[in-house]
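Up next is subunit A:
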Amino acid sequence: MLGLQLAGGPRVRSAETAGPDLPFPLIERFETYGAAEGLPGHKIQCVTRASDGRLWVGTYEGAAVRENGRFHLISTNAGLSHRMVMCLVEDPRRGDLWLGTMRGLNRYSAGRITTYTQTDSGLPNNVIYGLAIMNDSLWVATAAGLGMLELKTGSWKIYDHNNTVMHEPWVYAVKSAGDRLFVGVWGGGILEFEPANGIFKEHRDPDRDMHFDLTPDDGPVSDVTSWIAWDAGILWQSTYFGLSRYDGSRWRTWQEKKSPLPSNFVNFVWARGPVAWVGTDRGLAVTDGSIWANYRTTDQGTGMLEIAAPGRPVENRRMTTALPNNFIHGIWVDDHEAWLATADGLAHAFLAAPRTAGKAGDAKTNPATPSFGRN
Partner candidate 1 sequence: MRKLSLILLLALASLVGLTLWVRQTYWGDHRRRMSGQTDLAKVGCLNCHLVSTASLRWSQPRPHHDTPAGLAVSPDGAMLYIALDDRDEIAVADTASRQVLRRWKITGRPWGLALDNLGKRLFVTCREGDRLAVLDTGDGHELASVPTGRGPVAVAFCRTLNGERLVVANSLSDDISVLADSPWRELGRPAAGREPFAVAGSPDGSRAFVANRMVELASVKTSPASELTEIDTLSGRAVRREALASAHLSESVCAVPSRSWMLTPVVKIRNQVPITQAANGWVMSGGLAITDVNTGEMLQMPLDEANDYFADPAGLVVDPAGGRAFIASGGSDVITVVDLERMAAWLAKASPAERREAIYDLALAPEYVVARLPTGRNPRQLALSPEGSTLFVAERLEDDILLLDANQLTVRGRIRLGDGGSDDPIRRGERVFTSSAYTFQHQFSCRSCHPDGHMDGLSYDFDGDGIGDNLLDNRSLLGVAGTEPFKWNGKNPSLDVQCGPRFAKVLMRTEPFPPGPLQDLTTFIKSLPPARSARRGDGKLTTAQARGKAIFFATRTASGKEIPHERRCSTCHRPPLYSVRLPFDVGTQGTSDTTKAFDTPHLLGVGGTAPYLHDGRAQSLEEIWTLYNPDDRHGVTSDMNKIQLNDLVEFLKTL
Partner candidate 2 sequence: MRRQLHVFLGLTAVWLGLLTGAGCRESRPQGTLVVTEVPPQAGFQTSTNDWDRLYPTGSRIVLLFPPFRTGPVRVLSESLVAAGGPIVSPDGQKVFFAGRSTITSDWQIYEGFPGGGRPQARTAMPGGAISPALLPDGGLVFVSPAVGIRGTNSGKQASALYVQPLSGTPQRLTFSSRNVADPEMMADGRILFVASPQPADGVPGSGTGLFTINNDGTEVTAFARPAPAGSVIERPRLLPGGRIAIVVAAAGAASPEGAAESIRLAQPFHAGSPLFPDAPARIRSVASTANGDLLLCARVPANPRSTLALYRVPPGQTTPDAPLLADPTWDIAEAVELAAHRRPMGRLSSVDPTKHTGQILCLDANYLANRNEAAPPKLATVRVRILAEFAPGTTRALGVVAVQTDGSFMAEVPAEVPLGFEALDEQDRVVGRQAPMLWLRPGENRSCIGCHEPPNRSPHNQRPLAVNVPVPRFDLPVGGVATGKAER
């Protein structure tokens, strides 16, 4: 029996040993948090750790913040505009946490929630999929365009198919990338926006085929962007038809069966240095584009780790702990831990110390990840 239930605490599963030399750390073990541990619901949509150390979790039944080992519920009774929390972002300058929900935007500032809806503010639409902070601006990916709230003035701007090259207004993700933004549009690929000069650049799948990546590496794998991530100059795109990477000049694409990517149905991607943490409907994949570590839970509840490296046979390891669910909605990772929002609980993944030279999360100290070509 892999799971060990501890009274009053998370379900602790036995630890794993670290893997071989890899460009990213492996997960040693998982702990799972659910309603029994104080989370408001078992369907976890998003998770992030704020700069003050507090862990924020968005669920289908409200948000929760973990302080001193305990979750505190933030519900509609506390002023949250809707129970389904879709996305989270911290404003590092103010320490506020912004929560996007299925009906409105929420600003959590030192215990107080201020809501913004499409009827009482300039928010483009109440359905919010993604959030990003860029200096003193909040960018909001909504079902009807990209909104920008100037935090100092309270003014809103909207970018949609009426005033940009946006193919359609269903914006799923937005990510701040230094002096520019990347905007993930469901069905419209990715927009690259430079606020300083107001220029939008469109990144579309050249073959325009939603399901098949007819010409690999020619651009985004699909226009159906489900999420985007950016770090260290590398953009990652998750789609429901595969995974893409863009380093500013070249695109790389991955699809299941043609690569170790466990599923084309990719919900989420988190970038840390050159490594992507990829949430799919069949578990978690961690990759730098060549080496893959895929985590999943078998039907029997066993945790499995599959390591695929170019020129080496795929290595399968059995883990003593497992993901609570293979459907990954959201990810947050640093050097020591990962938090995974799944369809049935929140997983806390403990990372083994990386054995490779260089520091994970710092692309400059680890510039040359081994390239093994496509499988």
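Here is the rule we use: a contact is a pair of C-beta atoms (placed from the backbone, for glycine too) under 8 Å apart; a residue touches a chain by one contact, two chains touch by 3 or more; residues count from 1.
A word on the picks: all candidates are chains of the complex that A comes from, given by their letters.
Quantities reported herein were computed from a predicted structural model and do not represent experimental measurements.
Here subunit A touches, in this complex, candidate 1 (chosen among 1 or 2). On the side of subunit A, the complex with candidate 1 involves touching residues 93-96, 107, 109-112, 114, 118-122, 124-125, 136, 144-145, 151-158, 160, 162-163.
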